[in-house]
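The other protein chains are all here in position, but one chain of the complex has been omitted.
On to subunit A.
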Amino acid sequence: MYLAIFYKEWIKLRSASLVLLIISVLFIVQIWLTASYNMRINGGEIYWYYVIYRNDLFYNSLFFLPLIIGAVVVTVQFTPEMSADRLKLTLHLPASDTFILLSTVSVGTIFICILYFVILAGLFLVIMMYFPIQIFISALLTILPKLLAGLALYWAGAMIFIESNWVKRILLTVASLIFIQALYISNFIEAYTRMLPGIFVISLVFSISVLISGHRYRRGAR
């Protein structure tokens, strides 16, 4: 059954995923070109100085990419479900509502994680061309909160799409935006490292909260 749900979500997501993949690769190419340009024009010593001592975040163009990915994936997946109340068809499938909802959200999560993997792999390759592994680890710790923000946006978006009460929808949107915005307050290098476990746990809460909206939808709450 999970494979069938995966198949349905794959049909929805495949075109958008390809576009997001191309965009992600273009972002990585842009970072590579920038790094390559700086190495050639400024020279290795100067560029290393800027990156290592002045904390130049040459990969900061990636910061908002996870939000774009989260927003696109959740919209592509849940707009067809919610238009014309198509979610009723999905919840009528002979499986438990919890299984159906979590399966649906897990497919989106898998797609996002694959895109994240491509981004991080590309960033790893670019960084390893010019810098030691420590710079990649530092970049990873800096970018991780933004990646979690993208996932939180996706999970919160799923919950908001399914929520059938407009007041609750607005409140959930505000609460989600406050959390996501908090992850963008500082763009300083490794600014959120000590808070990462907490951010991870709060993001995970968003992932299962889709069940609350789903069960409210099932009961006909308006």
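Quick notes on this structure:
By definition in this document, a contact is a pair of C-beta atoms (placed from the backbone, for glycine too) under 8 Å apart; a residue touches a chain by one contact, two chains touch by 3 or more; residues count from 1.
In this section, contacts and distances are computed from a predicted model.
Missing chain, UniProt protein name, picked from "ABC transporter ATP-binding protein", "Cytochrome P450", "Anti-sigma factor antagonist" or "Heme exporter protein C": "ABC transporter ATP-binding protein". For the chain missing from the display, the contacting residue among A:L93, A:A182 or A:L196 is A:L93, taking the whole complex into account.
Among the residues A:I11, A:L26, A:I46 or A:L125, only A:I11 touches the chain that is left out of the figure. What subunit A contributes to its contact with the hidden chain is residues 1, 3-4, 7-8, 11-12, 80, 84-86, 88-89, 91-96, 218-220.
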